[in-house]
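For this view, one protein chain was removed and the others were kept in their places.
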Amino acid sequence: MFVYKHKVQFYETDMMKIVHHANYLRFCEEARVAWALHKGLIDYQKPDSAAHFAVVETQVRHLKPLAFGDNIEIEIQGRLQGVRVVFEYKLFERTRYGQDPACVARTVHVALGADLKLQRPSMEMKKVLEKEQWIETWLLNL
Amino acid sequence: MFVYKHKVQFYETDMMKIVHHANYLRFCEEARVAWALHKGLIDYQKPDSAAHFAVVETQVRHLKPLAFGDNIEIEIQGRLQGVRVVFEYKLFERTRYGQDPACVARTVHVALGADLKLQRPSMEMKKVLEKEQWIETWLLNL
Amino acid sequence: MFVYKHKVQFYETDMMKIVHHANYLRFCEEARVAWALHKGLIDYQKPDSAAHFAVVETQVRHLKPLAFGDNIEIEIQGRLQGVRVVFEYKLFERTRYGQDPACVARTVHVALGADLKLQRPSMEMKKVLEKEQWIETWLLNL
Partner (left out) sequence: MFVYKHKVQFYETDMMKIVHHANYLRFCEEARVAWALHKGLIDYQKPDSAAHFAVVETQVRHLKPLAFGDNIEIEIQGRLQGVRVVFEYKLFERTRYGQDPACVARTVHVALGADLKLQRPSMEMKKVLEKEQWIETWLLNL
């Protein structure tokens, strides 16, 4: 399973002294982009390719707070669902919480053309996603 | 119904030339805080009171894109659910989309003590929420 | 003098329980865009016009901290300097600090064509800026 690492920055905290909840969607995006890069799905020479993959739905469940300096590990799985691409995420902070995720999330995406109209996911993405393992029960707590 | 207004800033866009999806959780927070202020539930002299109201779950569905300069109107409803407080949101951009929401969202919260331990919502919040109208079917598209 | 108002949001704070310093550049941008809109220099039907006005330099001096819920007033002045446009800002929080600015700032900009190459500022902008009052000694403390 693909794992992405992120160290919590000072500017990601709020006056509760924990990570502000909106930043978790940014962490998921970082993991998703790194996953796509790892799979050969992002071409930085054509940055607009990444721009044409839109977010249509997000869902986040916060189980434990995260703090400045925390070393987060994000596990991610993805699959096709018709014209949609679904990603699921588990965020861990191993030092304090061990095997318990601090956060679980799901995001749903569609491909758009240059005209911002709905398209089918590219053949490359289809091929990659069909080879991915998907565990239906992976996010029991979302 | 309480309505909050937000004008989309340049820094809230991304290279897709639309509002980055993580910012919608910030718009919901703005609306929620303005609602709580309007209801007399925030005391800026004791800023920690606001800090002790944690986000445990968020869900956002994006129906239409938002762009730089858009004048957003956010409608919000809230209710108690055991120790939890649930808010629902509709974001409108009337000029382009009329009565169709551009986005709908739900956030779930709990009160925490100074020790970050779970508490019951305050009596003031209970009283305010019990008087609020809650329409069960308000967010059919979430 | 043009004055822009901004209420400090929860998500703009950090674990010091004050506004994170990077957000001041966002407040300046909000004030600058509102000023340009007020002067008829932004056409939201052609959003790319705003996109072709690049930031080349920023300078911020923090004099007093700002906190959640603060009502900021931002005064702004602008002028041409060759191909550059310079803006200066004073941020006030009247309740606690009275006439003393909480922050002063300066930003420098250039116009870019669709090809991202340097251009002269538009005739409209020149006309507006030549009519503006500019007080050389306005930011003695920057």
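Order of writing sets the labels: A, B and C. Residues in every chain begin at 1.
Methods note: a residue touches a chain if its C-beta (ideal position, glycine included) is under 8 Å from a C-beta of that chain, and two chains touch if they have at least 3 such contacts.
The shown structure was predicted, so the numbers you read here are calculated from the model rather than taken from an experiment.
Colleague: If the hidden chain were put back, which residues of chain C would touch it?
Modeller: Listed in rising order, the touching residues are 14-16, 21-23, 25-26, 29, 47-48, 51-52, 54-62, 65, 116.
Colleague: For chain A, which residues lie in contact with the unshown chain of the complex?
Modeller: Within chain A, the residues touching the omitted chain are 9-11, 17, 26, 29-30, 33, 37, 42, 44, 47, 50, 67-69.
Colleague: Using the document's contact rule, name the residues of chain B that touch the chain not shown here.
Modeller: The missing chain touches chain B at positions 10-11, 13-15, 17-18, 20, 22, 68.
In this text, only the chains that are shown with their structure count from here on.
Colleague: Call it same or different for chain B and chain C: same when shared residue numbers make up over half of all numbers used at their interface.
Modeller: Because over half of the interface numbers appear in both copies, chain C and chain B meet with the same residues.
Colleague: Approximately how many whole Å separate the CA-defined centres of chain A and chain C?
Modeller: Those two chain centres are 34 Å apart.
Colleague: Please tell me the distance, in whole Å, between the geometric centres of chain B and chain C computed from their C-alpha atoms.
Modeller: 28
Colleague: Touching two or more other chains, which residues of chain B qualify?
Modeller: Only 26, 29, 47 qualify.
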